[in-house]
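All protein chains but one are shown at their positions in the complex.
Our next item is chain A:
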Amino acid sequence: MDALNHLLTGFSHALTPENLLWALLGVLLGTAVGVLPGLGSSMAVALLLPITFQLDPTSAFIMLAAVYYGGLFGDSTAAILMNTPGQSSAIATTIEGYKMARRGRAPQALATAAIGAFIGAILSTSLVAFFSPAIIGLALRFGPAEYFALAVFAFIATSAVVSQSMVRGLVALGIGLSISLVGIDSLSGAERFTLGIPQLFEGFSIITITVALLAIGEVLHVAARAHTDDGHESMLRRSGTPWLSLADLRRTLPAWLRGTVFGVPFGVIPSGGSEIPTFLAFGTEKKLAERRARRGGRENEFGKGAIEGVAAPESAGSATAGTAMGALLGLGLPTSGTAAIMLAAFQQYGMQPGPLLFERNGDLVWALLASLFIASVMLLILNLPFAPLWARLLLIPKPYLYAGITVFSVLGVYAASSAMTDLWFMLLLGLVGFMMRRYDIPLAPVLIAVILGPVAESELRRALAVGQGDVTVLFGSAISVGLYAVLLLGGVIVAVNRIRARRRATATVPGSKAGAAS
């Protein structure tokens, strides 16, 4: 095995004490910026860029890649403990993770997230090391029409996240789509809902939206009920052991693997690459849990803190990092902000990622791939023992804890944009988040719409522009036709099941109108 030999040589380069130190530094820094909302690994990599000039290229890339992976491990910590995802790849983790924390299962949620991130990272890095040509081939089969098909697929597949009430779910999707429309349209240059404010020309940043809706909204919600309700006190108590039980592991192991399967192909996709699979993985787990419950299996815990809802999105999110590195190295395609800056770093060293990089700079590439494995192991060792310790943050009395969340949120949003206007937007959107909680409108569809809406829109319009308005371009390839076919099939199955269920219901309870708004 050629690749295996190369990889072993890579390990021999990466396992020098010096390079191990850079990797350790990278994972520490990556975890730190990952934990803080607003500070992402892309910012950390940009800050490190001038410093890495002084290092030899191999050490520099080992450190930068470790920062990237560290960010994906760290992003779930604040998501679970404070309802504030550190990066957008942890939004899906937030939904059930925070509920687990409120039920006193924060340590388990944190451990699940850390192991999930580890499994996703290791598996996808292995795939890249051994099958990178296939992964690059996959990326090159995608044009605007295929991206659009994928976005439609994700939209419908994640509708499982939409709450029990269809109307409320649609209202939430509408709010999200409206938020995502703000800004200058990238395909026509038209201003949309900017009110002539230059700061809105680029639209709301995803950091501002998530921090405002999830963290500020929650803080306002808790503050508004501070005197009437003590229900949240339960999160201060810890129940059971801080470690994952065997029963937990039986539930999370398949979820981790399923999440990885979702994450791997999406790493090579430029927009929404790390978020779409996390939502798809989340939606799938929720559907599976519902089906299990229907068939008389384990109770469906979604909505109350289901551990699968943390496991799958976390492994999906970090699985994208491996294949994103593959796309960066083998194609020169940066699929995330962090990857874009790493591309600039390659150019600083006079190297151009692309089809010839493996031949020209093989030593560096294999050492880098080896160090990704090393960084993943380091991150697991670093994160796992600290899960119960992190969880003790929740022992801080509620007023201080929520004050702390507010401070972190404000700092994060300001750090990301260094503009006061973004803080006003954050407050405004925070109020929207608060009202949504009051009137029981789910938040997840808003975030899905914010991420998927622009992808779907711009890819559709690009595809149509290429085809000069001919709709058939949308069905021009096996990939897009295949995706639509799966959707259609899924739709038929759901419809048949529903009709059957209704017939059964009317048969057992004659005259009653069952399942009206499910």
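Everything below uses one rule, namely that a residue touches a chain if its C-beta (ideal position, glycine included) is under 8 Å from a C-beta of that chain, and two chains touch if they have at least 3 such contacts; residues count from 1.
In this section, contacts and distances are computed from a predicted model.
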Look at the options "Tryptophan 7-halogenase", "Branched-chain amino acid transport system ATP-binding protein", "Tricarboxylic transporter" or "Acyl-CoA/acyl-ACP dehydrogenase" and return the one that UniProt uses as the protein name of the missing chain.
"Tricarboxylic transporter"
Among listed residues A:Ile156, A:Leu170 or A:Leu393, the absent chain is touched only by A:Leu393
With the full complex in mind, choose from A:Ser178, A:Asn300 or A:Gln352 the residue touching the hidden chain.
A:Gln352
Suppose we count only contacts with the excluded chain; which residues of chain A make the list?
25, 28-29, 31-32, 35, 42-51, 53-54, 139-146, 184, 186-189, 198-199, 201-202, 270-271, 331-334, 337, 340-341, 343-344, 347-348, 350, 352-357, 386, 389-390, 392-393, 395, 418-419, 462-463, 465-466, 468
